[in-house]
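In this view, the complex is presented without one of its protein chains, the others remaining in place.
Letters are used for the chains, namely A and B, taken in the order the chains are written, and counting of residues starts over at 1 for each.
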Amino acid sequence: MEALTDQDGIKRYLVNINVNGDPYTVIVKANTLLVNLLRDQLDLTGTKKGCELGDCGSCTVLLDGKPVNSCTVLAVEADGRGITTIEGVARSEKLDKIQESFVNNAAVQCGYCTPGMILSAKALLARNPKPTEQEVREAISGNLCRCTGYVNIVKAVLEATGD
Amino acid sequence: MNENYSVIGKSVPKMDGRVKVTGQAKYTGDLKFPNMLVGKILTSPHAHARIISIDTSKAEKLPGVKAVITHRDVPSLKYGISPARWDENIFCIDKVRFVGDKVAAVAALDEETVYRALKLIRVEYEVLPAVFDPVEAIREGAPRIHDEYPMNINTEIHQNFGDVEKAFAEAHHVRTDLFMGQRTYQCPIEPHSAISIWEGGKLTVYSSTQSPHYHQYYIAREFGLKMGDVRVIKTFVGGGFGGKLEPTGLEFAGAALSRITGRPVKMFYDRHEMFAHNRGRHRQIMEVTTGVDKNGKILGLHANFIMDGGAYTSLGIASAYYAGAMLTLTYDFENYKFDMIRAYTNLPACGAQRGHGAPQPRYALEAHLDMVARDLGIDPLELRLRNARQPNTITPNEFKVNSCELTACIEKARELSGWKQKKGNLPSGRGIGLAVGSFVSGAGYPIYRTNLPQAAAIIKVHEDGSAATLYTGATDIGQGSDTVLCQMAAEAMGYFYENMKIVSADTETTPHDFGAYASRQTLMSGSAVKQAGEEVKQQLLEMAGEMMELPPGELDCREGIVFSKYSPEATRTFAEVAREFFVQKGPLVGRGSYTPPKLGGKFKGAPVGTSPAYSFAAQISEVEIDGETGQIDVKEVWDVHDCGMVINPALLRGQVHGALFMGMGESVWEEVVFDKNGRILNGNLGEYRMPTAVDMPKITSELVESYEPAAPWGVKEVGEGATIPTMGCFSNAIYDAMGVRVYSLPLSYEKVWRALKEKKEMESGLKSAAGRIYDKC
Partner (left out) sequence: MYLPDFDYQSPGSLKEACQILAAFGSRARVLAGGTDLMIKMKHGLLAPDVLVSLKNISQLAGIGYVQGRGVVIGARATHNDLVNSPVLQKKYLSVCEAAHHMANNQIRNVGTVGGNIVNAVPSADLPPILIALNAAVKLVGADGERELPLESFFTGPNRSVIGTDEILSEIVIPDQTSTGSTYMKFGLRRSGALAVVGVAVAVTVAGGVLKEAKIALGAVSPTPMRAVKAEELIRGRAVTDELLEEAGVCAAGECSPISDIRGSKEYRQDMVRVFTRRALRRAINEGHV
């Protein structure tokens, strides 16, 4: 991987990533986490920080289609890969079916877990378009929500399945 | 019950739903300002220590560091949220009182530099003996935490209503039980955050807050600023649950850093720091004694409690009073005695968490009453029905209860859950339990003494009538107050929800409101909004009267149409009348404010627990216990609520789900644990176990018909009430399943296992079989 070293000897790496369909070349230190790259350098603040230890799922993004906690992934490790953040879920004024279902089912309260929740659900429906309730619960069990008791979230995901 | 309304009573989608599902909603931590610095607070590693010296020189020299401050750089005025005990400083001056106490702060170019700088601050401490248990803390000879508070007593309460001793003497049966609560934490998913911008004598603070007003008040007081020169703006807030009501320290440190550097400063806590700052639920030690007649009628109740307050007061005085005050609401009895000591300890300060002081005492009372029912051979549900409070009654501690459908709640829960078929008939390991609860719909009095109204609102109709903006200080922290208040505004105006806009919780642009706590906004902010809406409508109808040449009294407006009540063909649209109003008279504006009537008695502490109205609830849970492991599998929970008239059923149920979820977590899984030096062992979301989606059972949330005369459209609270019965409900279900009572929270797997083991050992009178074979291997 290409790297530049500044006058203080600090090395910075050239990272090529595709975010929400758009190619970016960014320069990061080795210790830059993917979540900070997205939030601080690309201004994609829909990806939240809740615990920074991989426990809460607020920072969930899709890495090559799979949900991961961006707080424990190095930006340099994402080089050459594709990332979907919450900002990339709806591609026009029209919301994605899951997003719409979250709004219609009162699945959003404070909204802080919502981006990660939606991305986990999105990944589930991509590989399993007709999940059972238990499969939905499992798929979002890495996303903690303190407001809803998950009741309406589960309902919203189930309602977004199928045709 | 909703046929007469066009906008309220309907599950309209949330105002902010769309921006929250697209990631566009900006929380405080998402905001950026030109030249902004990042700041953090250095905290104490010791539970109790004298500060000998602080050397910030190394940190100041780190490239990128713009300011390092300690108590020398900030006002030394003590603050707090309860005026009776202001006992905190922005930074500790002489000593630190818990692991996490605030010592210094740094502002730097970026987060990484700030963390590095914190490590370079050298603080020399003289470690002092510390005390972590409230019972030990109030013993003679315990280390004194605050010089001003001998015996570490922060709050002491002795209330006596009627004659409890006499009631016990005359009772058929008197029983005493001792219960232990635990320390829990609100754990909003969004960490606390504040951005302070001090510019030209004016301070602007963007904050993740439940109350812009209290923050404004305390920040202005601390820095000697006029209220008008402090602007607090709530951004989107990622949950509060009580922990974001009072200043967090970030606002004060950030303001000082911003004044020194002349730059905006963003401050935040990481997850462990949130746990350390805390202000979560108090751990209470609760002795409950009840005297009953032979039919189970409660004759008298004595609640004798001690609570661990932690190192500072926070909202703890109110918590202490609430703990006892709320016990009288659900049952009709006359003799009540409440004793409480809130002790200082060298642990993080406790404050208000969903349900405030009430859930743990309620757990104690509800578990205790089940034991009383068992002693008497009465079905525990029946015992509650015999004692349930009725409408238009007054509690022994002088709370006036208007609407009260507790009996209906219990009966409906009984029906929904199949109580009659299940109770006593479930297979071994399976059990069903009931508990009830009640909560205020807004506190009768503000936190500091003031005659300001509780809430105020302004509605401004757009020049062409195509939209109306509600300006309210009410604080939406996710619960949906923006939505509910817009529904109320539209209803009162005869307008559409879809055309409503809202500006809320910004002390400079919105009228005063105390914010989101004590479940107050639907009733209190709603009252102000209703009045403002009606004022708009009144003016609109007068204008329409002129336009239509009809007396205004003959007109009404609904869903954007002004019409004559007598000749339906005579109509005008809201929009055209509003436009005409603007042309002829200027802005069409409505105003409203709300001050509750004078409530409560005259005794010491009488204001705490007063409210214009009280919600009531009954909860039933069904559980299955693994008899070998103590593991609790929650099968289903039913919540039946009397929360008055409902403005938005979907949001209301969301509140019940969330409150129940929190109560469930506290029942079985959640507890903040410390080591012997007062350090938190599980200050993260992996080991502080709130339930995940796979842990949550099926929840049924139902309502009973109810109308509260003291409230706009008959509304009452719901946001906190459903947390209150839950722990007692689980305790009773576990008892029903296994015949063992766990007397301390949380009702963890291991505690249930231990209780089962002790029961078995007692029954067999033998050392366990396992024990014998261990020796062989």
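Couple of notes before you dig in:
Methods note: a contact is a pair of C-beta atoms (placed from the backbone, for glycine too) under 8 Å apart; a residue touches a chain by one contact, two chains touch by 3 or more.
Everything numeric here is computed off the predicted structure, so don't read it as measured data.
The chain that is not drawn here is touched, among residues B:Ile52, B:Met227 or B:Leu681, by B:Leu681. Of the options A:Ile17, A:Leu37 or A:Val73, the residue whose C-beta touches the omitted chain is A:Val73. Only one residue in the set B:Gly181, B:Pro453 or B:Pro691 touches the chain that does not appear here, and it is B:Pro691.
Listed by residue number, the positions of chain A touching the unshown chain are 1, 10-11, 13, 29-31, 33, 52-55, 57, 60, 63, 66-69, 71-74, 76-77, 120, 138-139, 141-142. With the whole complex as reference, residues 111-112, 115, 270, 628-629, 631, 669, 673, 681-682, 686-687, 689, 691-695, 748-750, 753-754, 757, 769-770, 773-777 of chain B touch the missing chain.
Keep this in mind: only the chains that are shown with their structure count from here on.
Chain A and chain B have centres, each the mean of its CA atoms, that are 30 Å apart. Contact residues of chain A toward chain B in the complex are 31, 36, 39, 43-53, 55-56, 58, 85-87, 89-90, 95, 99-100, 102-106, 108-115, 118, 134, 136-138, 140-154. By the touch rule above, chain B contacts chain A in their complex via residues 11, 13-14, 16-27, 29-30, 32, 111-112, 186-191, 236-239, 241, 270-271, 477-480, 650-651, 653-654, 657-658, 660-662, 664, 684-686, 690, 692-694, 696, 699.
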